[in-house]
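Just one protein chain is left out here, and the rest sit where they should.
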Amino acid sequence: MKPMFSPAEIRKDFPIFSKVMRGDNRLVYLDSGATSQKPFQVLDAERKFYETSNAAVHRGAHLLAEEASIAYEGARQVLAYFLNAELDEVIFTKSATESINALAYSFGNSDANSRFSLKPGDRIVVSELEHHANLIPWQQLAKRTGAELAWFSIGSDGRLDQSEIDSLINEKTKIVAITHQSNVLGTIVPLEKIVKHAHSVGAVVVLDACQSAPHFAIDVKTLGVDFLAFSGHKALGPTGIGILWGRSEYLNQMEPFLTGGSMIETATMTEAKWAQSPKRFEAGVPNMAQAIGFAAAINYLNNLGMENVAKHEKDLTAYALDKFKDLDKVKLIGPKDNVDRGSVISFTIEGIHPHDVGQVLDQYGVAVRTGHHCAWPLMRKLGLGGTTRASFYVYNDEADVDVLIHSILKAQKYFKV
Amino acid sequence: MKPMFSPAEIRKDFPIFSKVMRGDNRLVYLDSGATSQKPFQVLDAERKFYETSNAAVHRGAHLLAEEASIAYEGARQVLAYFLNAELDEVIFTKSATESINALAYSFGNSDANSRFSLKPGDRIVVSELEHHANLIPWQQLAKRTGAELAWFSIGSDGRLDQSEIDSLINEKTKIVAITHQSNVLGTIVPLEKIVKHAHSVGAVVVLDACQSAPHFAIDVKTLGVDFLAFSGHKALGPTGIGILWGRSEYLNQMEPFLTGGSMIETATMTEAKWAQSPKRFEAGVPNMAQAIGFAAAINYLNNLGMENVAKHEKDLTAYALDKFKDLDKVKLIGPKDNVDRGSVISFTIEGIHPHDVGQVLDQYGVAVRTGHHCAWPLMRKLGLGGTTRASFYVYNDEADVDVLIHSILKAQKYFKV
Amino acid sequence: MELDSLYQEVILDHYKHPLNKELKSQFTAQVHHVNPSCGDEITLNVTIENQIVTSVSWDGVGCSISQASTSIASDLMIGKNLDQALVIVESFSDLMSSKGTKTGDEEILEDGVALAGVSKFPARIKCALLGWMAFKDAAIQSSKN
Partner (left out) sequence: MELDSLYQEVILDHYKHPLNKELKSQFTAQVHHVNPSCGDEITLNVTIENQIVTSVSWDGVGCSISQASTSIASDLMIGKNLDQALVIVESFSDLMSSKGTKTGDEEILEDGVALAGVSKFPARIKCALLGWMAFKDAAIQSSKN
């Protein structure tokens, strides 16, 4: 194992931490669950591509096109290695949102006799934990195909209730789409039983890894899921890039989503034959610079070591959970113990609306997210209008948690609650 | 009108032109039709966003989120102004390919009683000039809905044949999707008659402006089309960003394409109501840095003046067309006069395959595109396996054309033809 | 502290003791508005008779800004004639988009000027406008009914 890193050292790689925030405060960035900050290594990698090798990939015989293709396919290799996946299984999209929609449309585009097609009577299973990005595409696919949407509920502790798994995932079930880690509560969903169950009825499992892949090591072969999505921008990478991973035996049988240039084998005015994966799913001139920046981000994480990243966040979460215990009239939403939970802490403060909490925290340089976190059904289930959410990453340390706690006390004082 | 710019001065803004190419040659970049190079102003704008304001837009109460939102919406304003469009009509996508697919899926997702729905008997009209990106999405939409695909043919001069317009665009026609300028031949399609005809039968016009918007001034109100798409990377901007423009009265009636976070008004497990445009069509954390880089590119073009850009390219094309006349056994493919034609020159050389032409040119630092240019049906129609294509932009000058001509002669000598 | 320009005493008072925050069962129009980015919701009832706003009542969940602002708006509107009321809404919208450059006309906006500071916090403008937009919508609907 690599030696543990120091967040203070890491922050030196991130230009944004030299910014002066409101009230002349330093930036205490606790909103990595929404998007992470970027080290200069990522910015440099993107810039270098533009400055030395920019050309449309796979399309030209010239030197720039060659170099661009090598750089772009090299980025794919980095991502494949990161996930322990095969090269042709890694598809670059613009975001996890696109990845999940791509899959949903791909299912929807299937011929009636394909194993991926859905019809009335079929079932798609999700959970109450889902971010809208892993709910609405399936909800709409169900609407379009006549399939039924069913879901795992959650308990008051914010854990998935798997007690009904037998009736929930049944022979009608074609797709189980589930989050690996809740972006609101930090709950990590144990997958083993779900995957086994889904496969035993012939369903495929789609994993929303937005909040997991950036934070702990992911091995698609061990997880046993069939598809997986996450975004670069939450993993130190650029905006405008995401990953769709899928088993190649599936991908090569599936209908494409976006059609256009570079994804065809042959085309006439009326017919088109699709290329093999990954090209089949990458129509148009791709987001090349972003793929290369994403790979630089993954290399940065690999250098830290994903075990170290996970341990660092675990320790920091333990520290924060402990500090929260001492706060009065502050309610932690979600798992209170540090088991199967990521470094996301949602809370409410009696008498202060989350939006107002966020505003006071901002005055102290603390950036958090407030509201329903694009998980409105979860909020309703919990009977909440919203929460304040602090989420940690590699550049955060205990001092950041201390500032958070201090600012919460200030907010309570300000609003006299 | 602004004073005319000097390509030599402009090249100083583009770091890639200091690259040393094969054979120790300077870069003669004649592949802007595939993707353009980027000035440092664009790279700086992206970097500055990441270094000072990076946060998820529209989602946080904190300072970074505020600044990110202002920057991102500011970028939208720049694009809206560039197109003479309204703010809520400009949607950021990842590319023109996504923009066109978004539209096609949006039509496909419509309720049966919507004016945007398609059914057997309805017709979609395209042309033989289309890039795969503006052909295959419509071809597949026709397949999925049972609508019929019909098309304008082209004459041997590479011009659109509008003689059959009355029978082609008839009462069954719902969509006319057409390119503004051919990426292969440079042909500019006169739109007035097509738009008038389409509107008279109640059809909407979708314009593929990939090869026009970067090269001459576009005014959506004057053009009268209903939807328009182009990519940032062909307009000096970053990869991973494109525009879908549409009339807001249509956009707000249409079904979304990608669903997920930030595009809903309300959501439950089983139902979702959509936000108004542009949010309705921008699910997920957007490609913020790319939008900002794109706006910087547009500002760069605005500073040059789009009239100047157009004039510069027109003059350069005239110069090149003239030089090509003197070449032996070199055949120009597409319009031979400089009327209604952009700065794209496709040609074949007797006895040398385009791929080999490209290879020899590369040895002299000349980057061109070879092959079918993602317009395979057009190639078949022209009876060609492929062409070599030189395409010009603001950084090219007559010296570049001279190197091209010189290299063509070298290729002929090398292959002894 | 910058924060004080946002959370004036008047606002915190309205937040803790909101006016007209109890839905009346009689109304000529009812609307339900949400702020999708934070999840705040409001239901607002108006009664407009002979072009006079005779009653505004509301209920909902939201932050101090949205609650105080709705309280202020409701109080302002009651008794105004419809045209006047819409002018006041315009004046408030204008203040909100002023990016901190305007202080607001106290003659027209009364307690509403306390919200002037919100215009410097772009993410909060929607909060401040929620009740006003709901009122405007309801008023227009009412005149159509």
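Some notes on this structure:
Labels for the chains are A, B and C, by order of writing; each one numbers its residues from 1.
The rule is short, and it goes like this: contacts are C-beta pairs under 8 Å (C-beta built on N, C-alpha and C of every residue); 3 or more make two chains touch, one makes a residue touch a chain.
Computed from a predicted model, the values in this text were never measured in an experiment.
For the omitted chain, the shown partners it touches in the full complex are A, B. Of the listed positions B:76, B:372 or B:389, the one in contact with the omitted chain in the full complex is B:372.
Across B:162, B:266 or B:359, the single residue that touches the chain missing here is B:359. Residue-wise, the contact with the chain that is not shown comes from A:66, picked out of A:13, A:44 or A:66. Residues touching the missing chain, restricted to subunit B, are 22-23, 352-356, 359-360, 363, 370-372, 376, 379, 385-386, 414-415 (touch as defined at the top). Residues of subunit A in contact with the chain left out of this view: 58-61, 65-66, 69-70, 262, 264-266, 275.
Following the convention adopted for this analysis, only the chains that are shown with their structure count from here on.
Averaged C-alpha coordinates put the centre of subunit A at 37 Å from the centre of subunit C.
Rounded to whole angstrom, the centroid-to-centroid distance between subunit A and subunit B, based on C-alpha atoms, equals 31 Å. In subunit A, the residues that reach two or more other chains under the touch definition are 22, 355, 359, 370-371, 376. Taken residue by residue, subunit C touches two or more other chains at 37, 121, 124, whereas all remaining positions touch fewer.
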